[in-house]
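The structure under discussion appears below in the form of structure tokens.
All protein chains of the complex are present and in place, except for one that has been dropped.
On to subunit A.
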Amino acid sequence: MSALLTVRGLTAGYGGATALDDVSLSLAAGETVALLGANGAGKSTLLKALLGLVPAWGELRFDGADLGGLATETRVRRGIGYVPEGRRVFPGMSVRDNLEVAGLPAARERAQDVERIFALFPDLALKSGESAWRLSGGQQQMLSLGRALMGRPRLLLLDEPSLGLSPRLADELFVAVRRIAGTGTAVLLAEQSAARALTVAPRAVLLRVGRVVGDGPVASLSEETLREVFFGV
């Protein structure tokens, strides 16, 4: 399979502090990969660096083209969708407007995509005209995921989607993630809950203190490796 995303020697940080150090990984089209690591391992920074939301150095290629130097909005238009940690819906806008703002320029296609999202998340359809701040945490997470899908991404970056959700809502959300992955969209899923992430991803990349310390099929990950990544023992 040809690589949809190629990252080589990526370094990123905030101020003087380095959060990612010489990170390399690749993702094939339609592949789902879990990005595992303890809090502070650099998972969120890696996703933000892919999107250009934090300064980063190194080689970044998406679908064969160099992403280096491109603005975030350009990377999104090239086919990268992003679901941030903490949902970050636009609180003063309606559910429909939250979806439409991330949609394609053509109104007709946009309207079709909104209906597609409402079919995936029927709860959102019922709240279409309501302001996003009125939604529950689970509904806001669905809205954030739906919003990322409005740009018809070929790669979806998910940052801790189950954070703050009840186990039942988190399970529902992962059902939706599986369905999205089933449509051929590649997914890079940063998640602290390894058990949950590995239910949707056949491959995992392990991060520890900003460095890749493991990359391979889930079956090859031993309990000791995971323990070392999460607890350092």
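The definition used in the following text is that a contact is a pair of C-beta atoms (placed from the backbone, for glycine too) under 8 Å apart; a residue touches a chain by one contact, two chains touch by 3 or more; residues count from 1.
The rule we apply is simple: contacts and distances are computed from a predicted model.
A.B. asks: Pick, from "Branched-chain amino acid ABC transporter permease", "NAD(P)H-dependent oxidoreductase subunit E", "Carbon-phosphorus lyase complex subunit PhnI" or "Rod shape-determining protein MreD", the protein name that UniProt gives for the chain of this complex that is not shown.
C.D. replies: Hidden chain, UniProt protein name: "Branched-chain amino acid ABC transporter permease".
A.B. asks: Touch as defined at the start, partner being the missing chain; which of A:Asp22, A:Glu73, A:Glu115 or A:Asp171 qualifies?
C.D. replies: Residue touching the chain left out of view: A:Glu73.
A.B. asks: Among A:Gly92, A:Gly184 or A:Pro202, single out the residue that touches the unshown chain.
C.D. replies: A:Gly92
A.B. asks: Could you tell which one of A:Tyr14, A:Trp57 or A:Trp133 touches the chain left off the display?
C.D. replies: A:Trp133
A.B. asks: If I consider the whole complex, including the chain that's not displayed, which of A:Ala102, A:Met142 or A:Ala204 touches that chain?
C.D. replies: A:Ala102
A.B. asks: Across the whole complex, list the residues on subunit A that are touched by the chain not included here.
C.D. replies: With respect to the unshown chain, the touching residues of subunit A are 51, 53, 71-73, 76-77, 82, 84, 88, 90-93, 97, 100-103, 105, 107, 110, 133, 147-148, 150-151.
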